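Notes follow once the structure below has been shown.
On to chain A.
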Amino acid sequence: MMKALIERLEQKFRISEVVRQRNDELFMTAAKEEAVSLVTYLKEYEGFTHLVLLTAVDWLEAGRFQLTYLLNNNAVKADAGIRVYLDRERPEMESIHHLWKQAATYQRELKEMFGIGFPGSPRVDEPFILEGWRDIPPYRRDFDTKKYSEKTYFPRPGRKTYDPEEYMKKQLYPEE
Partner candidate 1 sequence: MGFEPVKILYALISLFLIFNVGMLISGITRKIGARVGRRHGIRFYQPYIDLVKNYALRSNVSHGVMFYLGPVFRLTGGIGVYLFIPVIYGSEYFSNFSFAGDMVLVLYFIFFGTLGMALGAGEGGHPYSAIGIGRGLAQVTAAEIPLVIAFLGVAIQYQSLSVTEIVAAQQGGMMQWTMVTNPLITLVGLIAFLGTMSRSPFDVVMAPQEIPIGPPTEFHSTFLGVLQTNRAIFPMAKTVLFVNLFFGGAANWGVLVLKVFIVYMTSVVVGVVFPRFRVDQSIRWFYKYALILGIIALFVTSLIIR
Partner candidate 2 sequence: MTKKDLDKRKVTGPDGEKFEVDPLRDYFCQERPRVHDPARRIWEGFLNWARSESLWILGYGTGCGAIEMRPLMTPRFTPNKHRIQWRPTPWQSNVPSSAAICPSRPQARGPGSYEQMQGPKYVVALGSCTINGGMYWDSYNTINRLDKYLPVDVYITGCMPRPESLLAGFEKLKTLIREGRGEGQNLYAKHFDEYKANQKKIIRDWDMPDYNW
């Protein structure tokens, strides 16, 4: 079933990096310009009507963000994931809130946590969890959370960190 689906998709869209680990799961990378029409096609024609999640990965070394749309086809119990790569310098993506209303919330969160813009998405610029955040978005990997915490939250002195393996070895087998 998935094989036929891949063939149909390959005829219509420029997809690459197709990974099919199980027969009910499919991951592919789409070009940025085509991603929304691919998602729309999957939703309208292939029965992937449920948006499971929309999330992002920060590939700092490669200088790009990866957006992942995970869709679910409840009729045949199959998942499809669509990866989209964005430029890390100017991360911006078309919104899909017209397909699923709840996508607006995901996009609002992504805007806040990664700084990925979704022009036209409702309430996308309002703060989602963080209030009055002045720093760079906290989920970006170049954000130093430890430094921020030490600067903001009054660390209590005297904190020690042990390596769990070494520590337990010393506890359980002290003579070795």
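A word on the picks: all candidates are chains of the complex that A comes from, given by their letters.
Criterion: a residue touches a chain if its C-beta (ideal position, glycine included) is under 8 Å from a C-beta of that chain, and two chains touch if they have at least 3 such contacts; residues count from 1.
Just so we're clear, the structure is a prediction, and the values are computed from it rather than from any experiment.
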Interface partner of chain A in the complex, by touch - 1 or 2: 2
Complex contact set, residues of chain A against candidate 2: 127, 129-134, 138, 143, 145-146, 148-150, 152-156, 159
